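Heads up, the thing below is written out as C-alpha cells.
Note that this is a trimmed complex: some chains were dropped, and none of the rest were shifted.
Should a chain be cited, it is by its letter among A, B and C, assigned in written order, with residues numbered from 1 in that chain.
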Amino acid sequence: MARFIKKSSKTKGLPPGTLVHIGDKKTEKTEIKVIDYTSSNLKEFVCKKADECFTLKKKNSVSWINVDGVDDVELIGKIGENFGIHSLVLEDIVNTDQRPKIEDHEKYVFLVLKMLHYDEINHETKVEQVSFILTRSCVISFQEMKGDVFDAVRERIRSNKGRIRKMGADYLMYALIDAIVDNYFLILEKIGERIEDMEEILVDDPSPKTLQKIYNLKREMVFIRKSVWPLREVISGLVREESHLFRKTTNVFLRDVYDHTIQVIDTVETFRDMVSGMLDIYMSSVSNKMNEVMKVLTIFAAIFIPLTFIAGVYGMNFENMPELAWQWGYPMVWLIIIIVSISMLAYFRHKKWL
Amino acid sequence: MARFIKKSSKTKGLPPGTLVHIGDKKTEKTEIKVIDYTSSNLKEFVCKKADECFTLKKKNSVSWINVDGVDDVELIGKIGENFGIHSLVLEDIVNTDQRPKIEDHEKYVFLVLKMLHYDEINHETKVEQVSFILTRSCVISFQEMKGDVFDAVRERIRSNKGRIRKMGADYLMYALIDAIVDNYFLILEKIGERIEDMEEILVDDPSPKTLQKIYNLKREMVFIRKSVWPLREVISGLVREESHLFRKTTNVFLRDVYDHTIQVIDTVETFRDMVSGMLDIYMSSVSNKMNEVMKVLTIFAAIFIPLTFIAGVYGMNFENMPELAWQWGYPMVWLIIIIVSISMLAYFRHKKWL
Amino acid sequence: MARFIKKSSKTKGLPPGTLVHIGDKKTEKTEIKVIDYTSSNLKEFVCKKADECFTLKKKNSVSWINVDGVDDVELIGKIGENFGIHSLVLEDIVNTDQRPKIEDHEKYVFLVLKMLHYDEINHETKVEQVSFILTRSCVISFQEMKGDVFDAVRERIRSNKGRIRKMGADYLMYALIDAIVDNYFLILEKIGERIEDMEEILVDDPSPKTLQKIYNLKREMVFIRKSVWPLREVISGLVREESHLFRKTTNVFLRDVYDHTIQVIDTVETFRDMVSGMLDIYMSSVSNKMNEVMKVLTIFAAIFIPLTFIAGVYGMNFENMPELAWQWGYPMVWLIIIIVSISMLAYFRHKKWL
C-alpha cells in the first residue's frame, strides 16, 4: 500500500521562511523549461542555469517557466529572490504537503494545486503538488517531478490553436488550472470503473481480497477528497476576488472551471457514498455466504447424527437384544433410516432452508 | 446494472468551447421540431434543415424549438451561432454530464435540468439531460433522445387549454420545468412502491437477492439525489433573480414549482433514510435466520451426541462387561436414552431455545 | 404496514391551478360547520350549501368555517372563488401531500399543517393535512376527514372561557395552531412509552418481532419528523413576519407556540437518537444470545466427541486387542471417560465459557 503520510518533521525548529524540501525526492535533476510567446512569435528552450530565465521578467511576451523538481532548494531560493517572492511562499513551494490554496500578494498571485496521476499497474492514484506564481507576464509552475497533464496546453500554444496565443499570462494560468481539473475527470472515470467492477463482484463473489480493495478505494477517496475539496474555495476565490492580474475576459473561463470543480466534488461525494455503502454490502454478502455454509452443515449433521445413533444402537453387544435375531430386523432398520432421512428433508424444505 | 459513469475524457486537452459530445449516442438522427404560437395562431412543423428555424428569432409569436439529440455537434454549433449563444454554453449542452444549473447571459437564460425516465422492465431509473435556452420570444430545448415528459404541455398548447397560449415564452419555460418536476413525483411514486414492497419481504423473507435490490435502490437514490438536489438552488435562483426575461406574473408560478422541488427533495431524503435503514434491518433479519438454523443444529447435536456415546459404550468388545449379560440391560439402555433426551429437551425449553 | 406514499401522479400534465384531489378518499360527504361569535353572541350551524357561509365574509364577528373533507373539488373551488383565493392555493388545499408551509397573500394568510392521530389499535401514527385560510375576520380550516384536535377550542368558545371570545380571528388561528402542536406532545408521549417499553425487552428478550417493531418506530419517526420539522420555519415566519392580519397582542402567544414547536422537534430528535441506537443494541443482544447457544453446542460436542471416539476404539473387532481381555479393562475405560470429561469441564470453566 502506498504511504500517504509525509515527513514534515524536517522543518521543526527552523526559523520561518527557511527552505527545506518536504516530500519524497522524485527527480534526478531539477530542470527549467521555458515557453515564451506572443501571438506571432514562439520560443521554447531549456534553461541550463537559473539566470537564463530572469530576463524574461521584463519582456512583454507571455512566459511560462516550468520547474520540474522542487528539492533543489538553493535554485528555488534564487528564482524566488529574483522574482521578488516572499520567503514564506517559497517555503510552501518546497513543502509538498500543502493544501490547495490561493494567496494574492499584490505583485503576484500564488496558487497551490494538487495534480493526480493514475498508476495503471498498481491501480492507485498518486498525488503531486503543483505551485504557480502568476505575475503580469509570467507563469512560473513548480512540479515535484517530470511528467504532467499540460501537454495539451503546450500543443495548443505551439500550434496556435484556439485563443491562447492571443491572450495574456492570466489566460495561460487558466489553461493550466483547467488542464488539472480536466484531469480529475479522467482519474474519477478510472475510479468509477473500478467502483462499478467492484459492485459486480461484491454481491456475487465476495472474498477477503475484495475487502482489501474496498479499503484501498475508501482510502484513495479520502486523499482525493483532501486534494479536491479545497479547490472549490480556491477557484471561487479567483472568480470573486478579481485580482488586478486577471482580466475581465478571463473571468468567464474561470467560472467555467469553477463549474467543473463543483462537478468533480459532486462526483467525489457520490463515489464516497457508493464506496462507504460497499462495506456494508460486503459484510452482508459474506454473512449470506456463511449462512449458506451453515445450512449445509446443519442439514448434514441433523440428518446423519440420528442415523448414526440408530446404527450405534444395533451395534451394541447386549446378549439379550431380540431385534437382532428377527429375520426382518436389518431391513427394518434401513426402513427407519430412510423414513427419518425423508422426514428431516421434508422439515428443512418446509423451513425453506433447502 | 446500468453504468452511470460517463466518459468525459474525450474533451481532455481541447481548447475551451470546443464542441465534443459526451454521453452515449442515443439518437439515430437529430430532429428539430417547432411549435410556434400566439393566442390565436398555431403552427407546428419539423425542420429538415437547421436554417428553417432561424427566422423564428425575430417573430413576435412564441416559438418552442425542440432539438432531439445533441450528438450532432455541427448542427448545435450552427444553432448556437445563429442565436448568439456563447461557445462555453454550447459545450455544456453537448456535454451531457452537467449538474443542473442556471446561467443568466443577459440576452438569454441558460438552464440545465435532468429528466428522469423509469424503465419498467429492469426497474431502473434513467437520467437524461435537458438544456434550455430562453430568449425574449423563444424556448430552445435540447434533449438527448426522443421521448419526453412534455406531451401534456404540447397538448395544452394545441387545445388552447389553460392560460398557456395567452402568455409569453417565460411561461412556456415554466410549463416545461413544471412538467419535469411533476415527473419526479411519478418516479418517486414508483420508487416508493418498490421501497414498500421491499419492506414487507425484508423482515419476513430476506434473501441475497433482496441485498442486491437494496443496493440498487441505494444506488439509484444517490443518482436521483444528484439530479434533484441542485434543482433547489436553480429554481430559487429563478425566483429571486428576476431576470428581465421573466415577467412578474410568471413569478408566482415559479414559486409554486419551487415548493414542488422542496417537496421532491424532502421525499428523496425520506427515501434515503428509509433505504439506508433497510440494510441494517436486512442484516438483522439474516442474522435472526441464522440464529434459528444454529438452534436447530445445536438441539440435534446436543441430544444425539450423548446418545450415540451411550450406544458406543455398549458396542465395546470387552470380555468383561457385566451389563451386557444382564437380562434387562438392553431395555435399561433405552430407558437411559429416553431420560437423557427428555431432560435435554426440558433444558432447552427452559432456555427458551425451543 | 400503513402505506405512506401518496399518489400525486394524478395532476400530471394538467395546467397549474387545476383542482384534483390527491390522497385517500377519507370522508363520505364534505361537511361545512360554522362557528360565528363576538364577545357577546355565538351562532353555531352546519351549512347545507356552500353559499350559506359566504355572507359571513362581510360580518364583523369572528367566523370559523370548518370544512371536513377536501375531495369535493367543486365545492372547494366555489369557496375559493368566493373568498378570492388564488387557484394555486386551492390546488395545495386539495393536494394532501403538501409540506407544512405559510404563504402571505396580503388579503389572506395561507397555512398548511399536519395533524397527527394515534391509532391505538395498530399502534400507528397517522397524518392528516389541515389547511387554514386566515382573513381579517374569518378562519377557514380544511380537514381531510371528520374528527380533529379542536374540540377543546370549540368548548372554550362555547363556554366563553379564557380570552378567546374577546379576541379576533388571528387569536382563533393561534388557538387552532396551538391545539395541533399540543397534540404533538400527546403523540410523542405515546411513542415515548413505546420506546421505553421496547428498551426493556430489547436487552432481555429480543425476538424477530422486536426487529419489526423497531423498524416501524423508525419509519414513524421519519414521517413525524417530516411533518414537524418544517413547522419551525412556518411558525418562526409567523412570529417575525408580522403580517398585518396578526395583532401585536397575539404575537406573544405565537412565540409561546414557537417554543413548544422547538420542544417538539427536540423530543423528536431525541427519540430518533434513541430509536436509531436500538437497532445496534438489538443486534448485539441477538449476537449475545447466539453466542450462548454456540457455547452450549461447543461444550456438548467437545466433551462427547472424544468419549465417543474412545468407545469406538474398543468397539473394533481386531482379534489381537489385549485390553479387551484385561479384567479391569472395562472399568478402566470408564475411568478414562470420567477423567476426560472432568478435565474438559475444568478447561471450559477456566476459559469462563461455563
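We adopt the following convention: contacts are C-beta pairs under 8 Å (C-beta built on N, C-alpha and C of every residue); 3 or more make two chains touch, one makes a residue touch a chain.
As the structure is a prediction and not an experimental result, all values here were calculated from the model.
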- [ ] Start from the 3 shown copies and tell me what the total comes to for the whole assembly.
- [x] 5
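As a convention for this text, only the chains that are shown with their structure count from here on.
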Task: Chain copies touching (subunit A, subunit B) - same or different residues, decided at half shared - done: different
TODO: Could you tell me the distance, in whole angstrom, between the mean C-alpha positions of subunit A and subunit C?
DONE: 43
Open item on the list: Can you compute the centre-to-centre distance for subunit A and subunit B, using the mean CA position of each chain? Integer Å is fine.
Closed with: 26
- [ ] Identify all positions of subunit A at which a residue touches two or more other chains, and write them in rising order.
- [x] 315
TODO: Note which residues of subunit B are touching subunit A in the complex, please.
DONE: 1, 3-5, 7-9, 11-18, 86, 88, 92, 97-99, 101, 205, 208, 211-212, 215, 218-219, 222-223, 226, 279, 282-283, 286-287, 289-290, 293-294, 296-297, 300-301, 304-305, 307-308, 311-312, 314-317, 321, 323-327, 329-330, 333
Open item on the list: Looking at the complex, which residues from subunit A come into contact with subunit B?
Closed with: 151-153, 155-156, 161-164, 178-179, 182-183, 185-186, 188-189, 192-193, 195-196, 199-200, 202-203, 252-253, 256, 259, 262-263, 266, 270, 273-274, 277, 280-281, 283-285, 287-288, 290-291, 294-295, 297-298, 301-302, 305-306, 308-309, 312-313, 315-321, 352-353
